[in-house]
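Sharing a structure below in structure tokens format, with a few things to ask.
Yeah, one chain of the complex is gone here, protein chain that is, but the others are all in their spots.
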Amino acid sequence: MSDNILEIRDLTVAFRTEQGPVEILQGVSFDVKAGEIVSVVGESGSGKSVTSLAIMRLITDPNAMISGTIRYKGRNLPGLSAREMRKLRGREIAMIFQDPMTALTPVHTIGWQIAEQLRIHFGVGAKAARTRSVELLGKMGIPDPERAYGCFPHQLSGGMRQRAMIAMAISCDPAILIADEPTTALDVTVQAQILDLLQDLRREYGSSIILITHDMGVVSTIADRVLVMYSGRIIENGAKSDLLDKPQHPYTLGLMRSIPPMTGERPHRLPSISGSPPLPGNRPEGCSFRPRCEFSFSKCNAAPPLFRCNEQFAACFLAENGSHQWQRNSAQERTGE
Amino acid sequence: MLHHNIFRATAMALLLTSATVGIARAEDKPKIGGTLRLAAASAAGTIDPHISYETGFYWPIFYVLNDGLVTFRKAAGQPSNDIVPDLASEMPKISSDGKTYTFKLRKGVKFSNGQEVTLRDVVATFERLFKVGNPNSNLWYNVIKGGDKCVESPATCSLAEGVVANEADGTVTFNLTQPDAEFLYKLAVPFGSILPADTQASDLGTTPSAATGPYMITSYDPQRGMELKRNPEFKVWNEDAQPDGYVDEIKYSFGVQPADAVTAIQNDQLDWMWDSPPADRLKEISTKSAGQIHINPSFATYAAEMNTNIAPFNNKDVRQALNFAVNRRAAINIFGGPRLAEANCQILPVDFPGHKGYCPYSKNPGEKWAGPDMEKARALMERSGQTGQKVTVTVGDAGFDSRIGTYLVSVLNDLGLHATLKVISSNIQWTYAQNSKNNVQITVNTLWQDYPAPSTFLPVLFSCGAFHPGSDASPNISGYCNKSIDAKMEQAMKAALTDPAASIEKWSAIDHEITDDAPWVSLYSPNLLYFVSKRLKNFTYSHQARMIFSKVWLD
Amino acid sequence: MTIVSNTSAAPAGKDKRNKPKGPWRTALSRLLRDKLAVASFLFLASIILSTASATYYADHISQTDPFQSNLDGHIEISGEPAEIMAADSEGLGLGVTPIGPTWTGQYLLGADAQGRDVAARLLYGGQNSLIVAFSSTALCLLLAGVVGTVSGFLGGIVDTILSRLLDIIWAFPIYLLAISLSIVLISKGLQIGPFHIPSNSLLLPITIIGVVYVPYVARPIRGQVLTLAKSDFVLASVCLGMPTARILVRDILPNVVTTLIVFAPIMMSLSILTESSLSFLSIGVQPPAASWGTIIQDGQGLLYTRPLVAIAPGLAIIITVLCLNFLGDGVKEAFDPKAKLRVGKD
Partner (left out) sequence: MLLAVVRRAFDMVFVMFGISVIAFLIFFATPGSDPSARIAGRNATPEMLAQVRASFGFDRPLYVQYGRLMQRLFIARDLTSFVNRGQKVVPAVLQATPVTLSLVFGAAVIWLTAGIGLGIVATIFRGTVIDKGLMLLALCGVSMPVFWFGSVMNLITQSRFHDTWLFSWVPGLGYTSFFESPSLWFKTLVVPWFTLSVLFIGLYARVLRASLSENYQEDYVRTARAKGLSESRIMLRHALRTSLITLLSMFGLDFGALVGGGAILTEVVFNLPGIGRLTYQALQNLDLPFIMATVMYSTFFVVLANALVDVAHAWLDPRVRDAR
């Protein structure tokens, strides 16, 4: 276990509302190893972003109740003082956000914003911070980084902004980089470049990356391991190759089906998962995927624990005794054979 | 209560005869030097003594700046109504027909610019009156030969026949077209100030003229203030006419609100204020600083003028009804209480020459007003048949006018009329009310004397000739025109030349007759309250020059 | 390559199972949930009711005519006769002081300089203050709505002329304009065609206040209409050949009206303040009619002896305006939370 840089156990996030507490996260547990790219996938509202924010302790809503442990290099983050946590943020664990337009302060140049982080964490002088920022911008593949340094966020394209955002995130050489849907707002071609950049970063700095996305295509490109979330829980967790080949949870299968095939004729219409995920305050008894699940059966009235299936874990009673018929079918379907 | 008030009124009248309440003790020794600090809420326009008609505001200043051939005696009380020779070395010789006045000019008097006062200056002064359009040039000074021509074409005015200088014996002779009993008064007021012949023939505005008196204006800014310093050329020639001043400098600040001025005087930061202290400070100062208050009667009538040409006040019954209904005590209460005014029913102010106590509009008609008579008022209203008529009371927004107006509205409504109030800028109220085109039904004004003769009130305000329909300049606001009274006024004027005492009798009778016709509701004669600093001594109140600035000294 | 379902999950779990309601009904129900706004509204209603009872108060409780000067009268306080205007007897005996608060039915808050019951005048004055505020707000919103809509919708030369006019009024310092108009109109009244508004009519302050604030409302509305007129759905309607009037009524007016509703309470509070300022400078409501502003003005002359005469109407103004502002916040939140309201004041 010593190579786990981050260990999360039983992370629960609930919000007090007029109708009583609503659990957004229900006992999420997972580990991140050093240098690993972990991808968290799920639909909107499944709890991916909340998980990442909870790790960073960025949930500021006074109505939020957070429990569980988040161990980073052995230190429990929720137990740290605000000051200690601040030192960690950006320095040890950095984060990049989905929309680089709104995630950067509009009234400061991006260079200033990168330099600010360097100055805060390393106490370097203005000049050194500037040199380093320009260097970082250059590394991110921004042409003419000197000019980009003096640009305001709105003056750059989305891809450039995201590069700047990443430059800012890695400026302090963090051990973990949390990327919350970093490519959603970008063009497809730019998406690929950003993903390449992230892989380069891991190679160069050895950072762990938690990549939050709802895009299975992104997952298949760069993840080492995949966590599938549904309605506030992790429902499947496994190495990318295993998980993509043999999804254990019907929901994961559904996600895979929704990826258009890489080769061959595109189907007229992509199959989709019927229905929509339950609202956090309104989850059905037992397995929360049950109402949408084509395989549901009587057992599903109880909440399934995570079942181990080789190196994979899945929260589905179908996975209780190993793999099933539908898996093979799904694999065939996916490859279009 | 009523009884109590009457008692107080009598007590007050007794006090007033002593002229001042502040006690100037005999052992106070005169002191020379220091700066006298005056304050007023605002300035009052031009300081050209030939133009400014600010009898209360600027004339007292002009009296210590400039001199006429004659002037009013610089003294307290009744003697201040007397005329004494000033730049003339003696009283003029008047021809038996009353048409020529010959003055001998005093020698050696110098203007503040160093020039000597010459006969040429005297002649030029009277021509200048016409050239600059002196407000009374057509009423007072056109009696001088050639004057009427000058009124017609001021720019080319020449009084070659009217004012004749005789360099040989140093005299100047005024030839009049007709005898004028009040001619000397007209020379004694600041309009008659002798200015250098080379003074510009247009309004001096904010530029001070050369002075002959003990002080001269060194700066004047209507927004900020005025400064007077000693006139280096001044030497006393006639203590009665132009005494030397005690203080070295006079500093007049404008833009000081009355409430602030009161505080400043209490704190010894100011010595004298022009405005009356605000009503809600009276109690405070009359208990805390009684010794700093001087109350003096003034030659003025506070009255509501009714327009006798339009309804409902073209009906004498309505006018009399209002006269009976108005509670003078209530009006006096608005003005600051019984100590500050004396109820009056007639035109001439209390104690003014020709004033004979007469009040037909009172509970018990007699010499003095004794209370409203609502029964009579209602009966008169009933008879008039004007009940329900609409009346707009038009008043200016300054001083007590709008509050008196509010009170009048309330009385008119009580009488069964439909009254409303209209408050307009006090700056335009006087001219607005005069213009018959504006159809002002009733308004209020304080009417001040120009000089101590009944003619400054009666013919000016009630003769047919003083009514100019459709003009902004029509001082007969009531539009009152009564041929028989006009004739009587003519007679009174004539009588003044030969028998002053008989003339005064005649004026008294005219006063009463007009009062019976009720073109006005006279309310009261205001007393002037001066609140001065502790260090201001020898307060001397003249009826003409008010507080004589050259008489006071500072402890 | 994306997940298909796009239902967004609201974390707070509010607003579930909303039956489709009209936007205004939704807003209204939202407003009713705002306790502060509701309380303010109720308080305002009680202020309006109490001012409406002025006549009753004057007739039965204070038993004086608040428009009749009473400078020489007496009342009885617990059996003792008291002068309403007492001439002072201390010192030189100068000055006349009106009776102070008796805290009983008659002269509850004392008398003003004309010996009139301040409490009764306060109620009558409130009537006028509120009438002026209501009416001038209505006038202002109406004018602004028309001008803004016409200008924004028609565009072209009409827009140019109207916007220029608005620009000029906008740049004219608001109090200067109001004071200038007041001074002029009060000295002669206003003649509009055959109609003459006399100088002491309440219509004058209403018109003046209504007009001077028009640009403050008309400009945002013009902008809004301009945006709407260029919006896709209006363009679509135009393409479909819908008559202009129908587009105006169906698509544009509802939006304009929402904005006007949001502006209403704020404009009312502004109107009350402006009316009181003008009246304070003696160029608003004309005596003997009263408003809170004129009573403050009356009280200026009594500040040292009877400060309550000036303080009481001031408090009445503050409370009323405060309620209107709370209500305004609530209305804004309920109808258009993104609206940027900011109206200049002195």
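Think of it as A, B and C in the order they're written, each chain with its own count starting at 1.
We take it that a contact is a pair of C-beta atoms (placed from the backbone, for glycine too) under 8 Å apart; a residue touches a chain by one contact, two chains touch by 3 or more.
Computed from a predicted model, the values in this text were never measured in an experiment.
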item: Interface partners of the hidden chain - shown chains only, full complex considered; value: A, B, C
item: Candidate in contact with the missing chain, chosen from B:D248, B:D351 or B:D397; value: B:D397
item: Chain not shown: contacting residue from A:G74, A:P106 or A:P143; value: A:P106
item: Contact with the hidden chain (one of B:K107, B:R224 or B:K534); value: B:R224
item: Contacting the left-out chain in the complete assembly, out of B:L139, B:A290 or B:C481; value: B:L139
item: Residue ranges of chain B at the interface with the undisplayed chain; value: 42-46, 51, 53, 133-139, 151-152, 154, 203-207, 221-224, 255-257, 259-260, 263-264, 267, 269, 397, 424-425, 427-428, 430-432, 434-435, 438, 460, 468, 471-473, 475
item: Absent chain, residues of chain C that touch it; value: 164, 167-168, 171-176, 179-181, 183-184, 187-188, 269, 273, 276-277, 280-281, 293, 296, 300, 303-304, 307, 310-311, 314, 317-318, 321-322, 325-326, 342, 344-346
item: Contacts of chain A with the absent chain, listed as residue ranges; value: 53, 56, 58, 60, 62, 86-91, 94-95, 97, 99, 102-108, 116-117, 120-121, 152, 154-155, 165, 168
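Note that in this section only the chains that are shown with their structure count from here on.
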item: Joint neighbours of chain C and chain B, given as chain labels; value: none
item: Euclidean distance of C-alpha centroids - chain B vs chain C, Å; value: 46
item: Distance from chain C to chain A - Cα centre to Cα centre, in angstrom; value: 54
item: Complex interface listing, chain C residues touching chain B; value: 67-69, 71-72, 74, 83, 85, 87-88, 90-97, 113-114, 183, 186-187, 198-200, 282, 286-288, 301-306
item: Chain B residues touching chain C - in the complex, by the definition given at the top; value: 1, 5, 8, 21, 259, 278-288, 290, 293, 295, 327, 329-331, 333-334, 336-340, 397, 402-403, 405-407, 409-411, 413-414, 420-425, 428, 432, 529
